[in-house]
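Here the complex is missing a single protein chain, while all its other protein chains stay put.
Then we have chain A:
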């Protein structure tokens, strides 16, 4: 099905099921522990061996010697494969870090060996018996050093005359900010069971957000025909972008299986999540804003750097500054610096999460300089077109309504406007807000639907990373076919199924439901053909055409009818800016003596097109907000700049928000639809919640204390000296 123009009024505008609060269809499996996650799929492969990886203990250099003799003869060990045993594996385009093989080490905890044994304990113990010698090469690990050295910033885009605008501006801001590197730190580590026993046909039961990308990456890495590779990833215990790629778990399990002729399973040990897998790069950002005294912004100048391994693209923190607010003159520059830290790559809202963490503090600072309310300042600088390219209008943008609705619901008007001016006992109380923006791209998506005896099976390689894909896909199919939720079974995450967007870049919900819709329409075509009618309505489990009505259960007379199609998104979308918008409001308490910061409440108002399911969408936004609180207050992969790694590589040292950090949270969805996005008029919402949230916390802390912090995480040591105490 081609989607070549904005959707008109259609069945989803009169929906029975779409847009309604349905609890997760996979909820019971999850709470009973019976959803099959990769590492515990005990029934798929006969008697698997267990692999355990060994990571490099240096950040950069060459392995000069490896001796695995002792490991090979250890109890229970079936095989040891060292990096020196095989050539460097070819790298797929989607991989930046090398995953295995060869003498060169690019980062700490690069996998340099895997031990395959009968049990996890045996494999783990044997890794410690492998002797490794290195020739170390000094590496570069300090982003601040790189920032200081950097003269020419790579200008990504420059519109108007920024320098002139700053020269003539009545008010200007020029500040430098830092954001920390972040780990996805999902609950389920990367894990795979591989069966490549014959060295020919490979089956992986794994935990991966992008089935087709990963199948192709495996084909490249192992020089196989993709048709000989099968991937299953039906349940994923969190990804946040960390599982977009082929990673070492799958590679080592596959190598182990080929070597031993037995299925092999490998889960990355927790420290590997931080130093072997990918992470979000920290940034240094300089942001300048110019405005006239009426509060209108005349120029933005935003430059940022992040780190990457050679060939990667780092964390592009400047992108949203190109289009979020009005202003005629704008320049953004981003430099991804080659450094010898582990691979930086996408994490939930790559770019915007860190860019808005900074831009939205700067907006708060600028509003204060202008003597304006920060909500009013943003409303004044709203735009309905892309300011870089004014011919490109926003398809559907209700940012101003988000701000207004949020301010009203939160009670913004009643807040104390004097920073440091409100105290309750030992606690300083502050309120702050920030805007949120995240693009809403779509990717062509396919699905297959099979109707048999009135039951519908939906098959697509779309994944559910805890987001609710199973549920919204069932809703889409039931809605389109005139069935009930209970009539639909959804099967996901299998390379045998038609390829969909996968889960990433908040594309999944909008794209994959559109693909399922297309497949259902194809099935409807099969059915009308079978019934010999021109057209029909599908309602109440019946096919209705004129005065003829047949139960769906009966149309195929015991046979199975199949519809398969993809939704192709047309070029018309390129002429539009399609995005999602939001506003966060936060109240914090900061201890006047110790600087401990505790959230009291948080509200987010979202404009994200049609909300397919308010329950699962709300959970997504809450999760994003929670992650933004972590990013604001505690999360940091600390860099050991002597040795080039993240030493706080466990869940004790890398502090994600825990329940006690999360107060009253409220999410409001505006009732909007964006026909330019998909036939369902839906957009992404999975990443919007994390965008800007950190800045709302920062701004609330400023309001509480009068101390402006520009370096994340906003920990107490950064302000202790300046707090009032008594």
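Everything below uses one rule, namely that a contact is a pair of C-beta atoms (placed from the backbone, for glycine too) under 8 Å apart; a residue touches a chain by one contact, two chains touch by 3 or more; residues count from 1.
Everything below uses one rule, namely that contacts and distances are computed from a predicted model.
> Assuming one chain is omitted from the figure, identify its UniProt name from "Xylose transport system permease protein XylH", "CbtB-domain containing protein", "Cysteine desulfurase" or "Xanthine dehydrogenase YagS FAD-binding subunit".
"Xanthine dehydrogenase YagS FAD-binding subunit"
> In the full complex, which of A:252, A:266, A:633 or A:709 touches the chain missing from this view?
The missing chain is touched by A:633.
> Quick one: which of A:50, A:63 or A:125 touches the chain that's been left out?
A:125
> Can you tell me which of A:160, A:261, A:419 or A:653 touches the chain that was removed from the display?
Candidates A:160, A:261, A:419 or A:653; residue touching the omitted chain: A:653.
> Write the list of chain A residues that the hidden chain touches.
55, 57, 75, 121, 124-125, 128, 141-142, 271, 425-426, 591, 593-596, 598, 633-634, 638-643, 647-650, 652-653, 655, 657-661, 713, 715-717, 720-721, 723, 725-726
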